[in-house]
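Here the complex is missing a single protein chain, while all its other protein chains stay put.
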Amino acid sequence: MALTKKQHVDQKESRQQHQLYQTALLAHHKQPIGFEVAINADASHEGVNPACGDEITVSCEIKHQHEASVITAIAFHGDSCAICRASASIMCQEVQGKTLVETQVMSRQLTGALSTNISMIGELAEQFSPLLMIQQFPVRKQCALLPWNTLMETLKCLPDQP
Amino acid sequence: MALTKKQHVDQKESRQQHQLYQTALLAHHKQPIGFEVAINADASHEGVNPACGDEITVSCEIKHQHEASVITAIAFHGDSCAICRASASIMCQEVQGKTLVETQVMSRQLTGALSTNISMIGELAEQFSPLLMIQQFPVRKQCALLPWNTLMETLKCLPDQP
Amino acid sequence: MSIVSPWKHDFPVYLSHAHPNLCYLDSAATCLTPKHVADAVFHYQCYAHANSHKGLYQLSASVTERVEHAREQVANFIGAHSGENISFNHGTTDAINLVAYSFVEPLLIEKQEGDQANIVISAAEHHANLLPWQRLAQQYNVELRIAPLNKDGTINQANLSALLDSDTIFLAITHCSNVLGLMNPVANICRIARNKGIPTLIDGAQAICKGAVDVSEIDCDFYVFSAHKIYGPTGCGVLYAKGSLFDSMRPYQLGGGVIESVNYQQSRFITGPLKFEPGSHNVAAIVGLIEAIDYMTDISWHDVNQYIDNLANYMHSELENLPFYQPLIKRGDSNEKEKISTLVSFQVKKVHCHDIASLLDNDGIAIRAGHHCAQPLHQTLGVNASIRASLGLYNDVSDIDKLVASLTTAHKMMSL
Partner (left out) sequence: MSIVSPWKHDFPVYLSHAHPNLCYLDSAATCLTPKHVADAVFHYQCYAHANSHKGLYQLSASVTERVEHAREQVANFIGAHSGENISFNHGTTDAINLVAYSFVEPLLIEKQEGDQANIVISAAEHHANLLPWQRLAQQYNVELRIAPLNKDGTINQANLSALLDSDTIFLAITHCSNVLGLMNPVANICRIARNKGIPTLIDGAQAICKGAVDVSEIDCDFYVFSAHKIYGPTGCGVLYAKGSLFDSMRPYQLGGGVIESVNYQQSRFITGPLKFEPGSHNVAAIVGLIEAIDYMTDISWHDVNQYIDNLANYMHSELENLPFYQPLIKRGDSNEKEKISTLVSFQVKKVHCHDIASLLDNDGIAIRAGHHCAQPLHQTLGVNASIRASLGLYNDVSDIDKLVASLTTAHKMMSL
């Protein structure tokens, strides 16, 4: 018998938690991109999540290429939960080689998606798919956003851009 | 059919309030003894009930007779509720001609009876019968005790006794 | 007007096994509780209780969400911009003391030695909106100015305006006096204050039960009220603060949940309304408040207000017919809508208020006697105490008729 819509939702809900710590997220947690990587940082900043004590430091190397500032290298370190670590890892993967403007847009999109429960679609949804289930765990959103908030603070520390 | 004990109590309870404002008490309220009577006061004191704003001033004339200090005249005035007025009236009736020591004992007995719910017996019960029902209205006890507390304060104002 | 209040059956206290003959006329002190609210609190305690804002587990996360959603609902109810402008506490008294400590005292501390300063309140304040300001005024040796009242018991705007000057650091007035009952023109008053750069607090304890409060329209800096005066449970109060005022205020009580980080020697505090909610939230009471608001909205504020206003008119007319009736404030002839007070404070000629209350109690009438926590106002009006009858949505014509009959008997019995 096919599932009714309601049953479908119920089933989905009972699997929620595993979806939070799904394989893709765990992969980032276990082998995080950019974690404790040595780079020639132009700026770095430490972010703290007061609610849980997570600490993360994000560092960037910025180059001026074709009229724009580009993140040529990015790394992070610190003591944080798996959600935060995985989110930082995905962040490092995605922003490497992006311009500051592109990075800011991406940050705003992710923050918006997580805080307003608007579904992510298209490319964005693909890039951040390991984090999508966090929408259903409001208390953990801050964990996923900490790397991004910290990156935004890091960029503010840059010497003025042309 | 005779009333069972329980029924008796119920009946009694439903008549409680009228018993509070019973005829004897109303008589004192309407024609209070010692109210606004002019005496040659040796001491007087104003008492206030903060809970309801009642104010009463008690004045006494004291004489030394047969080795004891005796209240030879007593009066009160002020703005107060019927319970307080009636209690003051009964007080004036009862302490007139009594020694200070007798007065203090009486005050203590009445206060004790009202605050511990111990039934008054014998002469005391007779003297204070209009006030007896107050035991069942805790919030009004202060009204009945205000004249007595004020009298005790008045006596403290006396020049030292021999 | 229907003979029996259409909402009376929502209040279990009137059930036959409880107090079927209760004639409750003390809603200005506290409202009786509708079953909806008691049920919601019961349900929360039994099935949903956990610590909010601290646990990661679902039970706790749901409670957190409930509290945060409650902020939005309250904001919506009083026309606030957002839930971020709403902080929960334990009652109007708690909220006013908080503002005194967290917002006003720092202003006084800032003042240089020798600087003039004053705080302005009205002559009609409840002790809760008088004593905290009196204490601050004494402590910092500044003036506490008292705005006088009009003949109808409302605050005199012209006189108030004259009291506000460049040394005024705060204005705290009641939206509606709990003794006199008419609504003050707080939007006007706040405009006057704003033009002089003076921050304002409105005590909404009595006004809130009319359901039509709009803090954005009033444009005050702070608005406070208690859940139990709007058919909610005891133990919950609301503090509204405009814009980002919360962030500029120092924390009040300190405890769990207000810090971003702390070591033994120093602390960094969080921002937002949570900064003023240390320790465990009284979630049961917050849940009850929301249920009360929902209940009232469902049955329609408009219908309830119309009903109570009609009943109040009947009450005033009936009482005015009694030869021994001495209201603290005489009703004007104007029949304007805003001029209907749903409570009345009065004396019975030559009979003490407490005797009246006791005698009425014998007839099952619950009525307040005393100074109603507004002793200076009573002094101003030249009396020690008064009797107050105040209406709720469970009252009906029969309550007024009982009141009038019982007053008549009492007067006959007690008058000298």
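As written, the chain order gives the labels A, B and C, with residue 1 at the start of each chain.
Heads up, the rule we're going with is that a contact is a pair of C-beta atoms (placed from the backbone, for glycine too) under 8 Å apart; a residue touches a chain by one contact, two chains touch by 3 or more.
Not measured: the values here are computed from a predicted model.
Trainee: Using the definition of touch stated at the top, determine which of C:I78, C:I96 or C:C176 touches the missing chain.
Mentor: C:I96
Trainee: Using the touch definition up top, pick the residue from C:K210, C:R331, C:H354 or C:H411 that touches the left-out chain.
Mentor: Result: among the candidates, C:H354 touches the missing chain.
Trainee: Write down which of A:G53, A:G97 or A:G112 is the residue touching the left-out chain.
Mentor: A:G53
Trainee: Just one of C:A285, C:V304, C:L319 or C:A410 touches the chain that is missing; which is it?
Mentor: Hidden-chain contact among the options goes to C:A285.
Trainee: Which subunit B residues touch the hidden chain?
Mentor: Per the touch rule, subunit B residues meeting the hidden chain are 48, 50, 137-140.
Trainee: Even though one chain is hidden, which residues of subunit C still touch it in the full complex?
Mentor: 12-13, 15, 18-19, 22, 24, 26, 29-30, 32-33, 35, 37-39, 41-42, 45-51, 54-60, 90-94, 96-97, 123, 126-128, 130-132, 134-135, 138, 144, 146, 226, 228, 233-236, 253-259, 261-267, 278-285, 354, 357-358, 360-361, 365-370, 373, 375-376, 379
Trainee: Under the stated touch rule, tell me which residues of subunit A contact the chain that is not displayed.
Mentor: These residues of subunit A touch the chain that is not shown: 16-18, 20-21, 26, 29-30, 51-55, 79-83, 137, 140, 143.
Please note the rule applied: only the chains that are shown with their structure count from here on.
Trainee: Two chains share more C-beta contact pairs than any other pair here; which two are they?
Mentor: B-C
Trainee: Going through subunit C residue by residue, note those that touch at least 2 other chains and give them in order.
Mentor: none
Trainee: Subunit B: which residues touch two or more other chains?
Mentor: Within subunit B, no residue contacts more than one other chain.
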